[in-house]
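A short worksheet on the structure shown next.
With one protein chain held back, the other chains of the complex are shown just where they sit.
Labels run A and B following the written order; every chain starts at residue 1.
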Amino acid sequence: MKRSILRSIGIKVLVFVVSLLILSAAVFCVARLAPGDPLVSYYGDRVEKMSPQERAWAEDKLGLNDPLTVQYVRWLERAVQGDFGISYQYKMPVTEVIAQRMGNTLLLGGVGLLLIFGGALLLGSFCAWQEDRWPDRLLCRAGTLLSCIPEFWLSLLLILVFAMGIRWLPSSGAYSIGGEGNVGDRLVHLILPLTVVVLSHLWYYAYLVRNRLLEEVRADYVLLARVKGLPRRAVLFRHCLRSAMPTYLSILAISIPHVLGGTYIVETVFSYPGLGTLSYESARYQDYNLLMVLCLLSGAVVMLCNLAAQAINERIDPRIRGERSGMEQEVRTP
Amino acid sequence: MEPVLEVRHLTVQFHTPSGTVQAVRDVSFSLHKGEVLAIVGESGCGKSVLCRSILKLLPDTARLPSGTILVNGVDITGYGEREMTKLRGKLFSMVFQDPMTALDPTMTIGAQIAEAVRVHQPRMGRDALRQRVLELMTLVGIERPAERMGLYPHNFSGGMRQRSVLAMALAGDPAILFADEPTTALDVTIQAQILDLLRQIQRQLGTATVFVTHDLGAVARVADRVAVMYAGKIVEIGTAEEVFYDPRHPYTWGLLQSLPVLSRGRETLPTIPGMPPDLLHPPKGDTFACRNPYALAIDYEEEPPLFPITETHFAATWLLDPRTPQVTPPVGGGLHG
Partner (left out) sequence: MAEEILLDVRHLTHVFPLGRHGSVKAVDDLSFQIRRGEIFGLVGESGSGKSTVARCVMSLYRPTAGEIWFQGVNLCDRAACRAHRTMLQRERQLIFQDSTSSLNQRLKVWDIIAEPMRIHGIRPPRGTYRAEAEFQMHYVGLDAGYLDKYPPELSGGQRQRVAIARALSMEPELLVADEPIASLDVSIQAQIVNLFRHLQREHGFSILFIAHDLAMVEFLCDRVGVLYHGRMVESAPTSALFQRPLHPYTQALLSAIPIPDPRLERSRTLQTFSPDLASLDGVLVKEEPDHFVLREGGRP
């Protein structure tokens, strides 16, 4: 029993590592195949005035004129030791650059995710409860409309109204200059990006919850629960929500990267100093080392979320959990 | 004696985009304490809808344009969801066809039965609750209940699941139990066991039972009275003996004849030709006329009323009108009659 668990964990870890390796190789090659000059991000405008000798020296210094495989192996060797190189643009270790920005993204993404998760559950259950009455219909219409609006457009719209128009909220950044430690200031800066992140994803999940619940409501066991004398609301929340939860949680876990991808766009539009803007910059300016780590980080998050989804499913649903014992325990009528 | 349940001229309609479906048309019957009434009919004849309309478990598209439902003499026709919730489980309860889907797969059997008990006795203590669950499981013939209450539905076989569903249905000591095709999805050798169990419980607790099925054969074992439904109407109703030994409606004859046991040694099984009518546009006159080899001209014009044969036996066919010629029924009198 214990050994089989260890073995399955071992297999999962192995798959995880191998996938990361493949991802790193792919990103490494693709980044270098893309047109553009990495020297620009390191030296800025000076590159244009460089002589060929200077260029060659600079490329040699950054290790860019070796064959691709040599470069990759060298990167891999260092990466294993925890050295991911320096960012060409920021001239400091990649890990430090990311560490500075990580907090901002986690704040935006994490709070956004929590709001989406809770909000979707509430909204979805409410719609299911009010099925086909006017609140449900209204929310369905509005939600569908809202989820069709692209994030960047919604962001621009909100900036136009709340920042340019009535000037209530700041249009960009994570804090005012000099206000880094001020919690209130941070929150104010968070409102607009957060609104976009939540609004653009909320309905998708709320609709999912609603439909899963309604699917469950049609099942026979709901009828039985009502025959037992449980009121409709109790049936909905005690039985249906419970049955719908595994699907919801696993889909949510799978789509965390999707939501994060959304934050990347939102960050860029709001010039919010998070990993999203950083990824955008690093890809744009051929900041290879930074790009590599950011891609691997995103990849790791995606895979971890998928593993989490699977684990959640196995935990909650007794049918999956008890697959083996179920067969042994099959009880026949005496 | 006053009946536990009395249904008078009940009509149920479904409003669909393509029109109004007449699922149940002008049905009247009564049910007495400790009695088993079987409602027999083909799929789509409205027998399940009839049960669910009494429990008010129909979808929102259903309407009850006419009829009254009296329970212990109280008219519950106009009751809303809140009042019905109080009655369900306590006054009437239901068992469904497919025990595979009727149980919540994520809860243990014990917890689901306990839930049903707690609905009616919210203040019951932990030990008393456990005792009651064990008692119910024993009542429905689940052996070693203490071990099995911790199992999930998927650990149980079909028969055991149906017993669990029955335990839940009986948790509130209902006066009336509706059993909607409780044996159809089960293995044949288990079917008979469940039927016997229903009968035994009905004797033990005095629960009046409405047993809905499409199989006339299965009814002989449990039913005190039998109602045959066709296209939303009761076409024949009487005691089991009357319906089996002296059937009067051609549809009942057809149902009996198509049972293979009665056709041993014959070349082809007698069948009822054709199909049940479309209840969206029911034909004029008797809905059974076009499948009825004994149909009279009037059958295509006017629906027959329920003609009384005895005090308990009624059938809706013009053949019983004194003006029509006598027809010898092709079946009846039992297996050796």
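By definition in this document, contacts are C-beta pairs under 8 Å (C-beta built on N, C-alpha and C of every residue); 3 or more make two chains touch, one makes a residue touch a chain.
Remember, predicted model here, so these are calculated numbers, not experimental data.
Within the whole complex, the absent chain has one touching residue among B:Q191, B:T209, B:T287 or B:T317, and that is B:Q191. Between the chain not shown and the residues B:G46, B:P99, B:G141 or B:G158, the one that touches is B:G158.
Contact with the omitted chain, checked across B:I142, B:L198, B:I272 or B:A289, is made by B:I272. Although one chain is not displayed, its contacts with chain B can still be listed: residues 42-43, 158, 187-193, 196, 214-221, 223, 240-241, 244-245, 254-256, 258-264, 268-272, 275-276, 334-336.
Here is the rule we use: only the chains that are shown with their structure count from here on.
Residue ranges of chain A in contact with chain B, taken from their complex: 132, 219-221, 223-232, 238-239, 242-243, 316-319, 322, 326, 329-334.
The residues of chain B lying in touch with chain A in their complex are 55, 57, 60, 81-82, 85-90, 93-94, 96, 98, 101-107, 115-116, 119-120, 141, 143, 148, 151-152, 154-157, 159-160, 163, 165, 168-169, 171-172, 190, 193.
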